[in-house]
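Selected chains from the complex are presented in situ; the others are not included.
All chains are identified by letter, namely A, B and C, in their written order; residue positions are counted from 1 within each chain.
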């Protein structure tokens, strides 16, 4: 053991975030006291971030199977789903919340880098990225300037990494709420494509096979980042992390990706794993554990950037863009040839053994010797205590009686369109290259993005002429205000909304990846939010036949000001069979009929869809009231009906009603098509909702209520009867509410009539975030 | 009078740009050079002739906006 | 007719360019690695977009010293057509094969969106088949696309009719609002004196198929292919 290692004291154990019981368990596994390096290794592997020790029992309740699933949740770095014709996709979402709080640009950039690595590690070529972001308010309030800096930094960090790597970032979501002040959320998603036979495994197979390290040298950056992510964000923990910020190098990542894909095509690789959270530690013990083998490495062979690094530091560093590759013995020259071609550093650092142990040496001396499986798979599991949060009583007691009926709904619509939560996110996505790779069929700005997969979307080595084009739709959604107000219902809605977005694009769900962003699980009320959310997610994913293929848990999202709103972001991926079925949200032609599919209002909802609504939040600064309910049966028949219509060629546009309700959805259908820079295509509509005034009871609820399971479609005039009649037969309410055309949006509801010039609506909606950012 | 400010990546922090430039120089035949670091240089025109009036203000600006103290160091002269 | 698409470390529009050459135009083409030093058998060169060498130091600054660029220089001198797209344009400027430089967008932000382009002259292999007066709609995706050259250079470019494309509105008017990056004189693309080397910031290869929303980019590739056919016929 190195002389300089500190003595293992209870204090040191505590600093490593390990409980006395966990420490005893470690001693049991080793049958002795751990060394300092071993303590560090256990502390990161048994952190929440790596071991899911607080969430594993919950994750087990997710539906994870379908005939399409080729690699299921938890097996590898990312799940893999069959999309037909021998092709498959790999996708996953991952959080980088705490690093982004400390250094927004680099934190977000390295988050993107990490998830891209997870995908090409599976042997897939990364072909698109999406992201889900949350910040404190950017317009007003004491923290607004800071929040803008975080927001701006995160967006340019994502842009920097994704653009340079050359991946289109084609969808995402952004919300602003005081609960994310000082603890922003940055969830990054990546999707890759491969042929079934190209699936690579993160397993250290084959005794005697050499273990290669490729990528840049190891430095002290991101030291113990996994542990950092597994505790509350405090000034102290942030301060420690500031000393070890990870800097991303997308240029390096691009080369590593190309070299790895080229190498995987040679069949010289027995196993491959990225060095993500917990770096060398995680990649060595996990690959050995998966293969049921052992692994032995010599740290002096690991390329090092900083002089005098200790074994502890080398094992826990989270330097970016590094990979661990288990090479078939005798095939080493191929690795060298390919990595030299790409001018990438590589080193042979060890070999696979049959001992089942992870043995780490430093200049020949053993510094760690741990049973790999016990370390990787036998972290303690906790059933945390849960208790319904007290605040929910007030939420349930809240009634609309205390909110005056809107006196100027026309002005309300304008304010809602300019509210940063609803306003166009073009300020964000115009900074992302979303057209590279020649496959972006529906770019950001519609309900779901659509990419086309073609022959060159595949990794090298799959040249077999079967260049079938495929169309993949993607979306990520979560209305966290709903989840805060009713975790179960809110989580269901997150999935339902994502599935609805896919249906609007013409897609059938293939699978789900979720990111559970929550507060400290030791707080029973926060754990209750988590538990209830998982119940809702699981039920809804089962319902829409969108099994969970993997995901990420980020707990401890709380600053000294309190926890974030519970935010289970849900990314859904779907398949569109034919190019003609690809559908967008904006109105197309003058004279088309506008039809509302779904109930105009949920009459059983005492809040009339206004509980937790954008209208209450944005215009009344109230985040309360019971959120709308989601009847999954109803939701599913809506999706099936809509998809059926799309497949019959009846639908010209489809847009789901979410934040801001009917009025916002209608306005967006009029103004959201962007032809080119400074050139929107504005197309008006005349709407009459008079038939529903009585049911709604309040005009503001009719216009801005967020009743679930509703989609606005436009169809050719001749198809109206067909669509309305058939919808009714299928049990979906359908009513013609207006006509496309004219230079303005007009909306009649009984005696009231609203009228808005399109250019003004567009300006408010399109430019409001840019204006806030210029403050 | 001008403030001349140099902002450099911190020693412990990865400097991918510096590394890439170093490789490029070596490949172009500049053999034997050592590490390269790439930072920023800022020049701010200042009125008056008394450097002392500005020193603490420039220091504050460097700390608050001209550099990112998490990953960068800075130094400056006023002359 | 044989197209070369150059590949530098972190080129990332290389596949897109080859896809258009091979699958959209049905022509033959292949990648040429930056460490190669010959363009034997090649009739046209495309330098694709991307972030060669991470765009470190300056865009295109390091790529221009790749071995293949010496071959490109010789190829261009002999009149071979070279088209630089986005990062390719930046590399050509750094290499001195085109005048001027591309600096950071005036907004200081990366911009990805569609723009309208006015084709200023049809006197080039790249523009000769674009219908007169047609406004092209192409995507851009760059952080450093602001074209800069000193005044004498700009005057010369104008005098020689070497400005190929300018950012315009949908009526062809050169407005400031239509200019996505602050380029001087709204310049989006230019050619060299011999007119066989051209560069532009927008991405014609991302607008060559109906499914991607525009086929205007194809006109540029088709024009080049047609011109090459003539050149090869003459040589034969």
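In this text, a contact is a pair of C-beta atoms (placed from the backbone, for glycine too) under 8 Å apart; a residue touches a chain by one contact, two chains touch by 3 or more.
Only a predicted model underlies this, so the values are computations on that prediction, with no experimental measurement involved.
Taken over the entire complex, each labelled chain kind is present as follows: A x1, B x2, C x1.
Keep this in mind: only the chains that are shown with their structure count from here on.
If you average the Cα atoms of chain A and of chain C, the two centres end up 36 Å apart. Multi-chain contact residues of chain C, defined as those touching 2 or more other chains: 53-54, 56. Along chain A, residues 249, 251-252, 343 each make contact with two or more other chains.
Of all the residues in chain B, the ones that touch chain A in their complex are 9, 12-16, 19-20, 23, 68, 70-71. Across the interface of their complex, chain C is touched by residues 156, 159, 163-166, 249-252, 254-255, 342-343, 429-438, 440-441, 452, 454-456, 579, 674-679 of chain A. Contact residues on chain A toward chain B in their complex (touch as defined above): 102-103, 105-106, 216, 219-221, 242-247, 249, 251-252, 305-306, 319-320, 343.
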